[in-house]
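Complex shown without one protein chain; remaining protein chains in place.
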Amino acid sequence: MTLIVGLTQPWETLNPVIGFAVPEYEFWNIQYEGLTTFSANDFTPQPGLAESWVENEVGLSYTYTLREGLAWSDGTPLTAEDIAWNINTSRDQEWANYIASVANLSAEVVDERTVTVTSSTPDPKLPSVGIYFVPKHIWEPVADPATIESYEALDGVGSGPFVLDGYKSEESLTMVVNENWHGTKPAYDRLIFRYFSNPDAMVAALQRGEINAAHELPAASVAQLEADPDIEVITGVQGGFSEIALNLGAAEGQPNPALLDIEFRKALNHGIDKAGGAEDLWFGLSEPIDTISVSANPAFMPEISDAERFDYNPAKANEILDAAGYLDTDGDGTRELPGGGENIVLRHAVNTDVDLANEVGELFSGWMREIGIGVELSSYDQDQIFTAIVDGDYDTFYWGWVPFVDPTPMLSYWTEAELGNFNDANWSDQRFEELYVQQQQELDPAARLDLVHEMLRIVHDQAGYIAVWYSPDIQAYRTDGFEGWVRQPAADGPIFFSQSSPSYALVSPVVAAGGNGDGGGLSGVAIAAIVVAALAAISAGGYLASRKRASADERE
Amino acid sequence: MAQFISKKVLGSTLTLVFVLVFNFFLFRVVQPDPVANLFRGRNVPQARLDQMRTDFGLDGSRLTQFWAYLRETLQLNLGFSYQSRQPVWDDIASKIWPTVQLVGLAAILSAAIGIIGGVIAGWRRGSAADYSITSTTMAFYSMPDFWLGMLLLVAFAVVFPWFPVGGMTELGVEHSGVGAILDRLHHLALPCLTLTLAYLGEYAIVTRSSLLDVMGEEYLTLAQAKGLRDIQVRNRHAVPNALLPVVTLAAINFGFVLSGAIAVETLFSWPGLGKATSDAVLGPDLPMLQGLFLVFSAAVIVFNLAADVLYAFLDPRVRPA
Amino acid sequence: MTLLEVSDLTVTYRSRSGDVPAVRGVSLSVERGGSLGLAGESGCGKSTIAGAILRLLPPGTGVTGDILLDGDDVLAMNPGQLRAVRWTKTAIVFQGALHALNPVQRIARQISEPMLLHQTQPTKRSAATRVHELLEQVGLPPDRAGAYPHQLSGGQRQRVLIAMALACDPDLLIADEPTTALDVMVQAQVLQLLGSLRVERGLSMIFITHDLSVLTDVCDHLAVMYAGRIVEEGPSGTVFTDPQHPYTGALAAAFPTIGDPASRMRPAGLGGDPPDPAHLPTGCPFHPRCPVAEDRCATTDVRLTPIGGGIGGGLGADADGVRDRLAACVLVGST
Partner (left out) sequence: MTSPTMQRRLASTTNVLVRFWRSRPGRIGLIVLVVFGAMALAAPLLADRSGLDAVASRRAGAPQWGSPSTWWPLGTDHLRRSVWAQFVWGSRISLFVGLAATVVTIAVGTLVGVTAGFFGGRLDGVLMRVTEWFLVVPFLPLAIVLATVLGRSVWNIIFVIGVTSWPSTARLVRAQVLTVKQRLFVDRSRSLGASSAYIVRRHIMPNVSGLILANATLAVPISILTETTLSFLGLGDPQRASWGKMLNDAFFESAITRNAWWYFLPPGLGILVVVLAFTLIGQTLEQLADPRLADR
C-alpha cells in the first residue's frame, strides 16, 4: 500500500544542514526521529530516540537514556555516540541550520545508551534539542565546512518510520518503511510526496483519487472540496503567517531611500488592507495578524492595542506621507522623494514558488497606487529571491513562515547574526539583540513570554516587517484512502506538515467496503485505451479505405 | 553520395559551432560568474570558489574560457542546474524520453492525419470536404496550442473527468506490462490530442497546396489516359510527388519535437524538456536554460541534415549520382 | 472502315470569368490504318480535341457532339467502360518535356503500369520483358528501363512516351505535339519512328502539331484549325501544296524554317497573335490577321464548305454569294 501526498512547494535540497523549505522539514521529520518529540496535543516533550531523561540541573544539564536496540535503517546500531557527534560537530563546524540551537550545547557519551547534554547558558528549550540527528557513519566523511553544504543527502539512512527511496526534484519524493524503526510498524509500506506546480492539478488529482491527501490546497478550492463526500478538508493552525517584508538596508544593496524612513514605513502599513486581502485570498479561512508569530504556541503572540495597530486607512497614510514631505509635485499620480526627487517606485519581488505571491503582487500594486506609490513587479523563484535578499537587491516581497514550538529560531531570524542568511528584512536592532539573548536563557516561562512580547512589539513598531495574515494549512485527505489522521496541536492543528507530523506512522489504509477503490482509475484507463484505438483507427481509416477500393479495382 | 553527405555534415557542423559560440556569448554576457550564483551568497571559502572556477573553466581570458567551454560542452558537461543541483545533462537526459514519447507521437499522428486531410481537401478542391477540412485545420492552426489544451482539459478532465489533469503516470499504483502502457496512454491522451490538433493544420495546408501544384502536371493526365481510377491517379502519381516538400517539412518539424511543446507540457505537467524549460524560465535557472537551448538547437540541426539526406533519397532528381 | 468518327464536337471550358469555347463544331474522321494531321497555332483547340476523345478534360467541361470510337460513343460510356477503352483502344503520346513523365518513378514501372492494369500482361515479369521489347522497338537500349526521367535526354524521353503508348497495342495513337521540344535531328528521328511504327503495326494515328510541314510526310489527311474550328481539310499533299484558306497558306509558308522556334510561334507573313478563345473577334475570327479581309468579314462568320475532295474555309455559308467569297479566299490562297 502506498500513501500519496500532494504538495505545491518543491524541495530545494534534502540536506538538513542548509534546507529551509516546508516540504524539506516534512521529509526530515519523517526520516530522522528526534531525541525527544512533541506531544500531538500540547507540544510537551515526549520520548523519541530517548526513552527517558534525567534533569541534572534545570535548563543546563540533562542525561538521556536511549531506547534499547536502536539501529539506523541500514542496520548500523544507533548509539549515544551518534547523538553526541551531531551536537558537537555541528557546533564546532557551525552548521547553518543547527548553530542557533547548539551554539551553547556540548554532549558527552556516558555509555552506548546514555548521553549527557550540557548548556553553557540556561536554555529553556531543553530537554528538546531541536536538531535532526543524522547518521554519523554516513555523514562523517562530508562533515567539513567546505563540503557539508554541497552534500546532497540522498543516502536514505535514517531513524524514523520511513526513509528516502527515490527523489526527483520538482516531481516526487518516495519513502519506504524503515524496518529498523523502534515504533509500531506502519500499516503501509510506501509514502510518496508528489509535487504539483499547478495547485489546480493537485485539487483535481485529489478528487480523482490519484493522491490520498494534499497539503497547501488553494483556499479557493475549499468549497468545492467540502462538497465532495469522499474528501475531508482540514484547516490547520500552527502559527504560520505571511508577511510583506521590506528591505531595511543592512545588506550591501540598498532599498529605495524612502524605506529607511520610519514615517514612510508607517504610512505603508496603513495602506495595506490586511482584512480585505485575507478575505479575498483565503476566502475567510484566515484573519489579519499584527506582528510576526514566532511559535506554534499562540501564547507568544503579544497583544497590540487598537491605538498602536496600523489599521487600514489610506487617508491617514496619505496624511503621513504628505507631512513627511513625500509629495506628488509633478502630478503624475506618484509621489516623489522629498525635495523634488525621483518618483517612488518600489521593486516588489514576486516569488513564483510561493502561493498567492502573484495575487499579493497585484493587491500590493493596488494598495500602493491608492497612496501614490509606484510598484514594479518582477518574478523570482525561491533560489533567486534568496540571493536577492542576501544582496539587498529588492524593496519588498511577500513570503511566509511556519514557526517551531520554541520561539528562538524564529526570533533569531531578525538578529544581526542572521544577516546574509535568514534575516529577510535586512534589519537589526540593539535592544532586540539584548532581549534575544535574555529570552534564550530565561527558564521561567512567564518571564520568557514577557521578553518575547517586548521583542515582537519592537518589530511591530519599527513597521519594517509587515505581517499581514495567518496562513492556515489547508489540507485534505480522502476518506476512502487512509484513516487515523492525527492533528497537531490536537484541537485545530494540521494533520501533517506540523511540528513532528505524527500522522504518517499512525494512519492505516481504509479497508475497502466492497469493490476496488481504484475503480475510477481503471475505467479511465479503459477510456484511454478506447480513445487511442479510435484515434489510430481514424488516422489509418482514410488510407485503408482508399487502399481497399484500389485493390478492388485491380481485381475487376 | 558520400561527397554529398559529407558536404551536408560539414555545413551542419558549422551551424552547430555557430550555435555554440552564440550560446557562449549570450549566457556569459548575462551571467558573468556562475559559481558565485551557485552558492547564493553563502559564506563559502575563497579557495573553494577558486577551485570551482577552475573546474568550470571560468578563469583566464575570454578565449581560454571559450576553449574550456567548448571542451566541457563536447563532453556533455553543461554545468549544474540551480534548481535541482544535478548536472544539467543528467537532468536533461532524464527528460528526453517523456518528451519524445509525447511530442513524437503527436508529430507522427499529426503528420499522418494532416497529410490525409490535405490530400482529400486538395484533390477535391472547392468541395464541401475541402471547405470543412481547410477551415477546421485553419482554426486549429490559428489558436494558441495551450488554449486548445485548456479547452480539452475543461471538457475531458473537469466537466467529464475521464482523463487525468496532468502528469505522466499514476503514482503509487504499481502497474506492470499492459497496465503500465495503458496508464501511460491514459495520461498521454489529452496532451497528445492537443498537440496533434495543433500541428496537423500545417501539414494539411502544406500538403493541400503542394498537391494543387502537382495537379496541373501532365503526367497525371497521362495516368488518367492510361485508364487508372481517379484514386489510383491520386495515390500512385499525385501524392508521391506532392509529398516531397511535406516530407522535408515533417523531418524539420521532427527536429522541433524536443522543443515543440513548452506551453503544452507546462499545461499538462508533463515532465519533459518543455516543462523543464518553463520551470527554468521562472528561476531563471540559466545553466539549465543554456543546456536546453543547446540540446534543442542540436536536435533541429541534426533533423535538418536528415531532411536534406532524406529528400535526396526520395527525389531522384536531387539524388546525387 | 472508320475507326474514329467525330461529329459536331464542341468543347466549352468553364472558368470564373465565364465560359471559354475551345472547340466549336468540329467534325473529323480517321480510317482504320489511316492518319490524320491536325495543325494550328496554340490555343486553336487541337489539343482539346485530343483530350475530348479520351474524356481527359477537367470535370465540368461542356462537351457536346458525338465521338464514335470503333462504333461506341465515348461520351456515353460509364466510367468503367471508359477506363477499359483508355490505352487499349486509344493511347496518347504527349510532348516529351519533363512534365509528361512521373519524375519519381522509374520508366519501366511507368511503361508497364497500363499492361498490368489492363491485364495485357499477366505478371510483372512478363510485363518487364515486354518493356524491354518496347524500348528496343523505339530504339532505346533496354538497360535504360531502370532510369528516372530526368536521367534521359529529350529525345529519349519522347521515345519512352511512344513505347508507353504502344504498351497495350492500341488501335489509335494520338500524338500530341510529339516533336515540339526536340531539336531538328531528333525531331526527324522521332517522326521517322512514328511513321515506321504506323506502317509496321497498322496503327491509326492522329498527329497534332503547330508545324504543318512535319505532317506531310506522316499523314494522309490534314486538317487545319483556327479558333476552335477546322478551316481547311483534305489530302495532305493537296492541302499543303494548294492551300485554299489564307491561314493555311501562311502556315505552309513557314515550311523552310523547320525547327526554328520563332517561326513556330508565328506563321510566316501573318501579323498579330492567335485569338484568345475567351474573347474571339466578331465575324470571321481570322479577319484581324487576314491579308484579304473585307469590311463584312468583321461581321459575318465563316462556315466550312466542302470543296473538291475535302473541305475548305471561306466566308458566308449563308445563302448570299457563297461561291463568290470562297473564290476570293481560294484565289488569295493560291497566289
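By letter and in written order, the chains are A, B and C; residue numbering begins at 1 in each of them.
As a working rule, a contact is a pair of C-beta atoms (placed from the backbone, for glycine too) under 8 Å apart; a residue touches a chain by one contact, two chains touch by 3 or more.
If you're wondering where the values come from, they're calculated on a predicted model, not measured in any experiment.
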**Report entry** Among the chains presented, those that the missing one touches
**Finding:** A, B
Query raised in the report: Which residue, A:214, A:350, A:373 or A:388, contacts the hidden chain when the whole complex is considered?
Result: A:350
Report summary line: Checked against the full complex, the residue among A:166, A:298, A:366 or A:484 that touches the missing chain is A:366
**Report entry** Touching residue (missing chain; options B:93, B:150 or B:178)
**Finding:** B:150
Query - Absent-chain interface as seen on subunit A, which is shown - result: 198-200, 203-204, 218, 220-221, 224, 273, 276, 280, 350, 352, 358-359, 361-363, 365-367, 369-370, 375-379
Report summary line: Note that subunit B touches the chain not displayed via residues 15, 18-19, 22, 26-27, 30, 125, 138-139, 142-144, 146-147, 150-151, 153-154, 158-159, 165, 209, 212, 256, 259, 262-263, 266-267, 277-278, 281-282, 284, 286, 289-290, 292-293, 296-297, 299-301, 304
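One rule holds for everything that comes next: only the chains that are shown with their structure count from here on.
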**Report entry** Centre-most chain [mean C-alpha coordinates]
**Finding:** B
**Report entry** Centroid comparison with subunit C (C-alpha atoms), farthest chain
**Finding:** A
Report summary line: Expressed in whole Å, how far the mean CA point of subunit A lies from that of subunit C is 89
Query raised in the report: Distance from the CA centroid of subunit B to that of subunit C, rounded to the nearest Å?
Result: 53
Query raised in the report: Listing for subunit B: what residues touch at least two other chains?
Result: 229
Query raised in the report: Can you list the subunit C residues in contact with two or more other chains?
Result: 117
Requested in this report: Mind listing the subunit A positions that touch subunit B in their complex?
Outcome: 2-4, 10, 12-13, 18, 96, 145-146, 149-150, 152, 168-172, 190, 192, 194, 196-198, 200-201, 204-205, 207-208, 210-211, 352-353, 379-381, 383-384, 386-387, 390-391, 420-421, 518, 521, 524-529, 531-532, 535, 538-539, 542-543, 546, 549-550, 553
Report task. Could you please specify the touching residues of subunit C with respect to subunit B in the complex? Result -> 51, 54, 56, 83-88, 91-92, 94-95, 97, 99-105, 113-114, 117-118, 148, 150-151, 164
Report task. Would you mind writing out the residues of subunit B in touch with subunit C in their complex? Result -> 217-219, 221-229, 236-237, 240-241, 244, 314-317
